[in-house]
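Excluded from the complex is one protein chain; the other protein chains are retained at their positions.
And then subunit A:
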Amino acid sequence: MRVSRNDSVAAANSKEKKSKEKTTKAKSNRGKPSREETQLHKSEEEAEEENFANNVKELLVDDDESQDDESLSDTEDGGSELDDEGSASSDNDQGSDDGDGNEGSESDQGSDDGDENEGSESDQGSDDGDENEGSEPDRGAEESDSSEDEVPQRNTVGDVPLEWYKDEKHIGYDIAGKKITKKDRQDKLASYLDNVDDSKNWLKIFDEYDDEEVEVTKEEANLIRNLLKGKAPHAEFDPYAPYVDWFKWDDAKHPLSNAPEPKRRFIPSKSEHKLVVKYARAIRKGLIKFDKQKEEPRFYMLWGDDSSSSEKTGHLSYIPAPKSKLPGHEESYNPSLEYIPTQEEINSYQLMDEEDRPQFIPKRFESLRSIPAYENAVKESFERCLDLYLCPRVRKKRINIDPESLKPKLPSRKDLRPYPVTCYLEYKGHKGAVVSISTEASGQWIASGSTDGTVRIWEVQTGRCLKIWEIGEAVHYVSWNPLHELPIVAVAAGRDVFLLNTGLGNEEVQGKVKELLHLDMPAASDDSGNVASSWSQDNQHGGIKLKHFKLRTLTICALTNWLRESKAILIHQLSKKVTQRLPFKLHGLPVSSVFHPTRSIIFAATKKHVRVYDLVKQKLIKKLETGLREVSSIAVHPAGDNIIVGSKEGKLCWFDMDLSSKAYKILRCHPKDITNVAFHRSYPLFASCSDDSTAYVFHGMVYSDLNENPLIVPLQILRGHASSNGRGVMDCKFHPRQPWLFTAGADSLIKLYCH
C-alpha cells in the first residue's frame, strides 16, 4: 500500500518521478519498521497527503489544458492515477482500521514490489481502486472534487500536433465522429477593444485544442503567479512543514556504512564529565539553587517597646541636624500685596552684593492653577543633603530671652540723689580750650587754666571772673592748695610751674602766703645743679617759678605741701623750697600720679600699670594691673582704699585696694578717650569726662563693711559741651561741699552742673 501512495506522489510531480523511485527502493531495502509505528504514521499523514495530491491534480489539469499535447497526456495519466491513489489511500485507511492481518499482507506486498517497475505498480494501484469503488462511502465526494476531469473532451483528435489541422476548417472530431468546425477568429482590433473594454479580459485564455476561450479563476491566477515565482504552486502548501521521518531505519538489513563504531561512542565524554562535576559541586556548595528564595516581608516591627531602648549608642553625642526653616508669608503663592517688592526694589537687588541679595523674590499668582513648577526643587533638596552630610555640626545654645533681662538690676536712681543733673551755670571768658580747673577747698572759688595762656579765678556762685594771670604759655594744669588757710594756686604752663598768690583772704592769711612764697635765692641755686628743676622768684605774677625739662602733670598734696610733676616724678617741698626725685624705678613713662588723702602714699600710673609707693618707708606697696592700653588719669577715693583709673580707650577701672591687684569693675562708658576722672570728697559720687564731649556721673558707694563690695551705679550723662579740634571735655572736678560738677570744655567754656 505504501508503495502505491509513494507512487502517487511521484506521479503528481512527474519530474521527480525518478528520484522518488529510487528512494522507494532504498526504503524497501531498509529493514521493516515495527508495524504499529508505521500504522500511526500513515494515519496521520494520509489526510494531508491526500489533500495535497488532489490539489496538485487540479492545478495540473487546469494548467495544462492550454499547454502542448505531450504535457496534456501526461496530466491525464497523472489525473487518473491520482484518482486511483485517493481511493487507495482511503482503502488503506480502512485496512488499518480493520486489523493486522490485512496489514501484514500489505507490507509483504510492499517488500515484494520493491523491484517491480513503476508501471505495474500504478496498474496495481488502479486495480485496487476499482475493486474498492463500490464499498467506499465517500467516493462520491471524491468524484465531485475531480469532476472537471470527468467532463468529456469535445475534441477527440488525440495527441496529435495541432499544426496538422492548421489549414483545415475543422479542428478535429467530436465523440460521434463529426467534424468540429473552427470558429471565426477575432481580428486583432476587436481583441484589443475587448481588452480595453473588459477589465477582466486578461484573465481569458484561448484554448486552441478545443477552440474556445477559457476564463482563468482567481485561484488559478494565483497558482500561476506562484509558479512563475518559483514557489510551491498551491497557496495552502506549507513548504516548511516539520519533517516526519516515517522510515523505519531499524529494519534495514544492511547498514549504510560498514565502518565499525568508534570507541568514543562507548566511553563517557571527559569534558562533559568535567562539566557535570562542576555543576554538582556548585549545587553541593549551594551556589546553584533551584528553589526560588522566598521573599520575606521587608518591614517589621523595628521598634518594640520603647522601654527596652535604654541601650545607649556607645559613641559621641549625636547632634541632630537643624530643621529647615519654615516658610513665611512671602513664600506664599498668593502673598499679601505688601510682600511683593516693587520693580525698583528688584532692580536694586542687582546692585547689592552677591551674598546680601535676597535668595527668594516673592511673586503673586492669581489662582492655584497658574503656579508653575518650582525649578529649584531638586537643587534645594540636594543642597539640604549636602548640608546634612558635609557641614560640621556644633551644638549652639540659642538664648531666647528678652534683651532687657540682660541688663543688670540696679537700685533706682531716685534713691541715689542728689547728683548733678542739669547745667546750671556757664563761665565764659577764656579764648582757648580750658584745659584744667581746680576748686578751692571752701568751694567758693575755682581756678581754670586755658591754652590761650591765661589762668582765671572765678566766683562759683555768680560766675564772676575775679582774677586773670597772663602766663604767656599754654597752661597744662592748675591746682588750688587743698588747705583753705593758704590760698595758693599752682599752675603748670609750658615747662614751668608757677605758684601764684591769689590774694584772697584777710591780711593775716596774706602774710603767711607771702612768707611762704618768698624765695631764698642761694638755696635754690644749690639744688638746681643736681635736680631737674630750679626755683626762682617770679615777680611778674607774684609767686615762685619752677623750671623743668619737661612737664606733664602736677598735683598738690594736702598734707605736706609737696608738689610733684614728671619726667621722673619730682616732689617739690614748698615749705623748705626743696625738690626731690622719687627714689623708685617706674618701669615706663609716668602718666599721672596722686597722693593718698590721709597717708604718705603715692599712686603713680604709667601707661599700663599703677604702682603704689609708701613715701615714708620708701618702698613699693602694690602694683595694680589695669589691663588697659593706655592710662590717662587716676583718682583716689577720699577714704583712700579705692581708686579709679581712666584710659584712652574709654574704659574706667575701679580698683579696690583691699581686694586684688586686678580691677574690681571695668566700665566701658565712653567711646573716646577719657581725659579725667574725679571723686567727690563727701558724696559717694565719681565722674569721668571724655573727648566725646560728655561727662558721666556715677554713684560709687564704698561700705565700711569689708565683706560688701562697693556699689557702682551709673547715674547721668552730662552733655552740653561742644567738641572742637576733636577734643571734648578736658577736665572735671566736683564741688567740695555740694554735689555739683564743674567741667572744662575744649569749647572754652566751663560749666557747672547741679542737682
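Keep this in mind: a residue touches a chain if its C-beta (ideal position, glycine included) is under 8 Å from a C-beta of that chain, and two chains touch if they have at least 3 such contacts; residues count from 1.
Going forward, contacts and distances are computed from a predicted model.
Engineer: The chain dropped from view, which UniProt name applies: "Heat shock cognate 70 kDa protein 1", "Monothiol glutaredoxin-5, mitochondrial", "Trafficking protein particle complex subunit 2-like" or "Pescadillo homolog"?
Structural biologist: Its UniProt record gives the name "Pescadillo homolog".
Engineer: Would you indicate which residue among A:160, A:371 or A:468 is in contact with the undisplayed chain?
Structural biologist: Answering carefully, the residue with contact to the hidden chain is A:371.
Engineer: Among A:176, A:301, A:351 or A:616, which residue is in contact with the omitted chain in the full complex?
Structural biologist: Residue touching the chain left out of view: A:301.
Engineer: Just to verify: which one of A:176, A:351 or A:386 makes contact with the chain not shown?
Structural biologist: Residue touching the absent chain, from the options given: A:386.
Engineer: What does the interface between subunit A and the hidden chain look like in terms of residue numbers?
Structural biologist: 282, 287-289, 297-303, 306, 309, 311-313, 315-316, 318-321, 323-324, 326-329, 331-339, 342, 362-363, 365-369, 371-382, 384-386, 388-394, 399, 403, 406-408, 410, 422, 424-426, 428, 462-464, 652, 665, 667-669, 696, 712-717, 719
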